[in-house]
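What you see is the complex with one protein chain gone and the rest in place.
Let's look at chain A:
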Amino acid sequence: MAIGVTNAPERSKSSGSIINDPQVRGIFYQAITIIILAVLIYWIVDNTTENLRRANIASGYDFLRSRAGFDVGQSLISFTSDSTYGRALVVGFLNTLLVAITGIITATVIGFIVGIGRLSHNWIIAKLSLAYVEVFRNIPPLLVIFFWYSGVLAILPQARDALALPLDIYVSNRGVAFPSPIPGEGAQYTLLAFLIAVAASFFVARYARQKQMATGQRFPVLWTVLGLIIGLPLVTFLVTGAPLTFDVPVAGKFNLTGGSVVGPEFMSLFLALSFYTAAFIAEIVRAGIRGVSKGQTEAAHALGIRPRLTTRLVIVPQAMRIIIPPLTSQYLNLTKNSSLAVAVGYADLVAVGGTILNQTGQSIEVVSIWLIVYLSLSLATSLFMNWYNARMALVER
């Protein structure tokens, strides 16, 4: 910095001309860039408004408040044809979130299993994992979605001959129907007990850590926490008189009625995104573990730490630092790939937005909403992962 400041005037003096002054030149080029950008933006705005006006196309976001008039097959919140376009977009957004979040969780689990599997000393497990990665990584995600969708439609029986599984679960090409729980009087206490158990577990874990730090003695955290989280709600549930009934699916004229149904559209999209992204995550995990120097393992062994503990306490924490940044990109990819839902008729943001775009003709507005929502989703994911990365990062003193 100091060098730049002292050098610049010297050079301009030596050349003696303002044209050769690097500072003046720099300002000049930046000004030119800004002017070109401004003219370009002005031209685009002007051209668009002019074209819209000439084509007599209505514009603005007021349409979001008008009645939608169409129904949506899959919705997490109540939606009828009397709801607004705005609510339809919310329905689509929630569906996108649903498939993205469930997909991310499953992809992470499969990815870690396969990634560790590739490093296994067991030949079959290593080769199976390799085959998995190579197959799913090299097929376009859209084909994977079609594969699952046509697989679901072709293999599963028709709704009338639905496959009956235990616990009143039915499987057909209309999806998986299962009994949906209906909470009765006093069910809220069970939920409360569960929340208390979760909070208590948190404190138990903290106490155990402090105790180990202070005395070196270990406390059976896992068993205590499991007992709390399962036991406390269960006891409450039984004490309040088991206030829970089930809405069981029954064969209707066309479909199974009652219960909850997970449709083949969601299932195929969810499975495809999970399996596809898991292949990439597996490679990231493998790279992360390989990236930890072998000396670390040997040092841990030399200290007498058992292999399982070595993995958990020495390898994984270091591997995570390598894994998290590329993992974030995979999460973003999965979220963005969820827009392929439109191919199988899953009502995600793009599918619902497309319908609205068509019914109202407000293409610019709908496209802008799409872009803003996906951008916000991706930025939120990035922020979260950056925060997590900062927590996991090596603390240097």
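Going forward, a contact is a pair of C-beta atoms (placed from the backbone, for glycine too) under 8 Å apart; a residue touches a chain by one contact, two chains touch by 3 or more; residues count from 1.
Definition applied: contacts and distances are computed from a predicted model.
Remark: of the listed names "Predicted Zn-dependent peptidase", "Amino acid ABC transporter substrate-bindnig protein", "3-isopropylmalate dehydratase large subunit" or "Universal stress protein UspA", the one matching the undisplayed chain in UniProt is "Amino acid ABC transporter substrate-bindnig protein".
Screening A:86, A:227, A:243 or A:345 for touch with the missing chain picks out A:345.
Screening A:57, A:182 or A:262 against the full complex identifies A:57 as the residue touching the chain left out. Although one chain is not displayed, its contacts with chain A can still be listed: residues 41, 44-45, 47-49, 51-52, 54-59, 69-73, 80-82, 150, 153-154, 158-159, 173-174, 252-255, 257, 264-265, 342-345, 347, 351, 354-355, 357-361, 363-365, 367-368, 371-372.
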